[in-house]
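Of the protein chains in this complex, all but one are displayed in their positions.
Moving on to subunit A:
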């Protein structure tokens, strides 16, 4: 059986809050979580891409996952809000520090580019506004073939009823065009009380238009495949070269070479 993952916990500079979030996720039974840094470039002001903070500094002691006696795995993830094609630069050195790379396109053209061209792992679907375009079959199929997944996050649905409506409407529109495959459900939680357990999310997936099996895949095996996809992007086309040091503790040295 595949383990449960939640690939979107919103980053906040307050490390105690982040620590409580990770602890709650471990308690609910998630084996892997990703801390999400959002980068929103605007035309007027030049902004820096956020640099990921080391997990060791952020959370000194990783909590044990409920049900299995092993600490939770924490990844770093960057989400680029893409409102112009120049916002996503394919070979930016800043992207290398992150384990996962996601984009959120806002127009149909950018959605097509994100599906077919961009070297990303996750395409976020907006859940806070009415869908600005319709999902065409061709880019969705192209993304499926490349191993890119679509993400629907549910925390906005807990906050107020309007956004709940948009979440359900946009996700059912997505499920119609991708037929339930290559979809992940994640939390986008800012506080521990916005997190829900993996089985709750499996049940919630039925509401979003997924079938029973696809819904469980959306929190487990699809997430696993996107993490593996990201790992293969990180190395040179999936060739992994490791050096074993007998006494030194293992440190991660590889970055994104795209």
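Assume a contact is a pair of C-beta atoms (placed from the backbone, for glycine too) under 8 Å apart; a residue touches a chain by one contact, two chains touch by 3 or more; residues count from 1.
Operating definition for what follows: contacts and distances are computed from a predicted model.
Colleague: Can you work out the missing subunit's protein name as recorded in UniProt? Choose among "2-oxoisovalerate dehydrogenase subunit beta, mitochondrial", "Origin recognition complex subunit 5", "GTP-binding protein" or "Ribonuclease P protein subunit p14".
Modeller: "Ribonuclease P protein subunit p14"
Colleague: Of A:38, A:158 or A:173, which residue touches the hidden chain?
Modeller: Checking each option in A:38, A:158 or A:173, the one touching the absent chain turns out to be A:158.
Colleague: Check the options A:117, A:134 or A:206 and report the residue that touches the missing chain.
Modeller: Residue touching the absent chain, from the options given: A:206.
Colleague: Just to verify: which one of A:194, A:214 or A:234 makes contact with the chain not shown?
Modeller: A:194
Colleague: What does the interface between subunit A and the hidden chain look like in terms of residue numbers?
Modeller: Its contact residues with the unshown chain are 28-29, 66-67, 157-159, 161, 164, 191, 193-197, 199-201, 203-204, 206-207.
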